[in-house]
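Omission of a single protein chain aside, the complex is shown with its protein chains in their original locations.
Lettered A and B in written order, each chain numbered from 1.
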Amino acid sequence: MSNPALKTSDPSSPDDPQQHDDAAGYYVPGDPIADTKAPGGPVEDKWDTRQFEARIVNPANRRKVSVIMVGTGLAGGSAAATLGEAGYQVKTFCYQDSPRRAHSIAAQGGINAAKNYKGDGDSVHRLFYDTIKGGDYRSRETNVFRLAQVSTNIIDQCVAQGVPFAREYGGLLDNRSFGGVQVSRTFYARGQTGQQLLLGAYQALERQIGAGTVQQYSRHEMVELVVVDGRARGVIVRDMVTGELETHLADVVVLASGGYGNVFFLSTNAMGCNVTATWRAHRKGAYMANPCYTQIHPTCIPVSGAHQSKLTLMSESLRNDGRIWVPKDAKDADKDPREIAEDDRDYYLERIYPSFGNLVPRDIASRQAKNMCDEGRGVGPEVEGVRRGVYLDFSEAIERLGRPAIESKYGNLFDMYARITGEDPYEVPMRIYPAVHYVMGGLWVDYDLQSTIPGLFVAGEANFSDHGANRLGASALMQGLADGYFVLPNTIRDYLADSPFEKIEESHPAVVEARESAEARINHFLSNKGTRSVDSYHRELGNIMWEYCGMERTEDGLKKAIDLIRTLKDDFWRNVKVLGTGDGVNQSLEKAGRVADFFELGELMCIDALNRRESCGGHFRGESQTEDGEALRHDDQYAYVAAWEWAGEGEKPVLHKEDLVYEAVKMAARSYK
Amino acid sequence: MKLTLKIWRQAGPQAEGGIRTYDVDEISEDMSFLEMLDVLNEQLINDDEEPIVFDHDCREGICGSCDLMINGEAHGPEVTTTCQLHMRSFRDGETITVEPWRAAAFPIIKDLMVDRSAFDRIIARGGFVSVNTGAAPDAHATPVPKENADRAFDVATCIGCGACVAACPNGSASLFLGAKITHLGELPQGQAERDTRVASMVAQHDHEGFGGCTNIGECTSACPKGIPLDVISQLNKDLRTAIRHGH
Partner (left out) sequence: MVGVATATLVKNSRSTRSTIALKLLMAVTGLVFIGYVLAHMYGNLKAFAGHDSFNEYAEHLRTLGEPLLPYSGLLWVIRVVLLVSLALHVYAAVTLWRRAQTARGGTKYVVKKNKHSSFSSHLMRWGGVTLLLFIVWHLLNFTVGKVNVTGGATNDPFNLMVDSFSVWWLTLIYLVAMFMLGTHLHHGVWSAGQTLGFTNSARQRLVWKRAGLVVAVVVAGGFSLVPLGVLTGVISK
């Protein structure tokens, strides 16, 4: 077989990769960790039991209990609104100028829920099972079951808020199937589901702001966590308009700050997405779980030039009718595709995976596209010496079904493509390339969504969500809203039942320390008379991550990446150039803080990837694949959550393993045959 | 492409602002307008000049952060957001004037960045359905005719960018306001609060210092989401009804 993905694979080799720890020397083994909050009993009953057992704060006392919510996307917005309704005193923070602009707004496809409105055999159990399997058996059973259970309430809640989901002529809600599952359980609002859900949560939040239970701080970025006597008690935020560092103290802190896909520089994430909120918490004692689990989406619009700032996703549904190919001969790469004869085209997915063809799962489609381009057979403009793109050709479908049929199915996607690329996809084949899209890793949390720092809760994409090693389409929105509307408000009260906690002053040494460290960082950037812009470092870091910790990871590559990152990080601290002052808007300064944290995260991601010498879900280790290039999991050795503890500046991180125990489902190989 | 850029620079909310002229070269047609500004900013940083501040986030046309007045047109010459405007819409050698949204209710923060929090406050005064979490009936309890659901969706796509205000000769936010009134007014869930919603949202709109609408229609031409003028008519109608009901 000419599949280049196999080149590095040699499972029969005497020094079988599974025998030794690639990451030895990069980390320190620590004690195992386990979730202690999920109650006993059958998985179906756990959530009811937990809700009943979790103590309640007397309504009369709630006014005295204060909550800090960092992030007002789907997860944070919905949680803040619900906690405000309950009567707590809530403060919300977000870096955008309004909560309505959180990155959740960009989600297109839809949101899953086990409503079984189609009567096609869906159920909580089936959604649970699909999610576990989709996550390649690397998620925690109890959490996932609960997610499936509350999914139905989400739809009720959103409809009552006025979210305009798509409807059928009879006036009832419409569903579609999504992401290769066998039932239609995805609710959607055209291609803008995330927007409509977020606006629903945002409006609920603004309602509480109007009612005075929630105070909103927009354009405020969290730059440090305040931990007093082992409990999370507040945050240091920078007012991005005045530049002032503010201290906000409370009884509990919730982080719902989204994902960190921007460590790759180019991704489908919004420009401001960052790891700072969670990373600062990590440095204060919150464990970071499975940081290397990244989802790469195969159908994005390729990079057009060296100045590209972000990538745009196009719905995966395009692969239903489009055929993917590259020229057989690298010399044809810059030819007009319409002039390349049928015989000179390589429909590589159809060739390599005759049974699945163009519909192979996301990770395989992505990886093969990369291989083609690495071989020099990529198409489209040359960016830094390589053409990164493959054709997604609709000419056959247009001939077979007629242009109007294609227009009605994909019209808006074709228009978007045309607007961005300036090419007409009805005439010339589209070009696509994979891009980083979502991170499954995040802060470790227990069943209550509490991190390893008491009083620090984490919701949404920011926690090491319920998606294991791979997320199914339309499940992130579900998880964000499940966490925010239904889970967190019910679990946090158990913690708050012991509050109000002792009042702390801004002069408390722990507060002063947090504030001063934030100040010192800012001052360093402003006074460092370097020569290179923040963006240029970010771009270079992103290239390293993409190259070595992207679609395919190998031992050598990851080790090389760690070295490169460390060198670049040193250079960044010595040589970065941030102009302007700290007492007003300074976007370079904001970026510098974020990129500084991305360096540390990037290194940990590589170490995590190095440790996990198996392929599972979005994590593909070149050393661990079957003969035909499919991911090879090693349940005997890696059926654990890797929870990393920060050990201090320049110290090796400590790895705590949480064993994944499956009672309700049996582990099985994820197969596409 | 080679371009001359005339850009509004203003150091802070209180500072005096003015147009500065910059030249950029080797701009590719495939760049978005914001990527072109990224290039300029890198150039400025190299020359030890502070980069230009502008709002942006998703760069995908959906978050509503980006907001530039380009050659006198909100979001530039195409019907789209600034981030989705590409340089192929301009000619080599062209001079492009870039200004912030201007409206009393959108004070300038710095350079091209303005404060649009007035929009949040308008929503906070009624742009919602009062339903507490967990109190919702089953989603299928109330069918919604597809026609209404579709109209609600069409106008719910407003991204809150503020181009309507920027383009309106009266500095009115009627299109934004009307979009939310129409969205919730089309749905059965929005009926109970229909009168109070329009009454208090209009009051907040006026209180923020937006102007009254005289049906000029520049707003809808500038709207990247094509929110139609009917929403303003709907808004007026709803307010008229609210007045009739004693609000």
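By definition in this document, a contact is a pair of C-beta atoms (placed from the backbone, for glycine too) under 8 Å apart; a residue touches a chain by one contact, two chains touch by 3 or more.
Nothing here was measured: the structure is a model prediction, and the numbers come from that model.
Asker: Based on the whole complex, identify which of B:Leu5, B:Met69, B:Cys83 or B:Leu187 touches the chain you can't see.
Answerer: Considering the complete complex, B:Met69 is the one touching the chain left out.
Asker: Looking at the full complex, which residue from B:Ser117, B:Ser130 or B:Gln189 touches the chain that isn't shown here?
Answerer: In the full complex, the listed residue that touches the missing chain is B:Ser117.
Asker: Since one chain has been left out of the picture, which residues of chain B touch it in the full complex?
Answerer: 6, 8, 17, 19, 69, 71-73, 97, 99, 102-106, 109, 115, 117, 120-121, 124-125, 167, 169-172, 198-200, 202-218, 221-222, 228-230, 232-240, 242-243, 247
Note that in this section only the chains that are shown with their structure count from here on.
Asker: Could you grab the centroid distance between chain A and chain B? Build each centroid from C-alpha atoms only and quote it in angstrom.
Answerer: Result: the chain centres lie 28 Å from each other.
Asker: Using the touch rule from the top, collect the residues of chain A that touch chain B in their complex.
Answerer: Residues 78, 81-82, 85, 96-103, 105-106, 115, 117, 153, 155-162, 164-173, 189-190, 192, 195-196, 199, 202-204, 206-207, 209-210, 216, 218, 241, 268, 270-272, 304-305, 307-310, 312, 381, 419-422, 485-486, 489, 533, 535-536, 577, 579-580, 584-585, 587-588.
Asker: Inside the complex, what are the residues of chain B that reach chain A?
Answerer: Interface residues on the chain B side: 11-12, 28-32, 34-35, 38-39, 42, 45-46, 48-51, 53, 55-60, 62-65, 78, 80, 84, 86, 88, 109-110, 113, 115-117, 119-120, 123-140, 143-146, 149-150, 152-153, 156-157, 159-160, 183-184, 187, 189-190.
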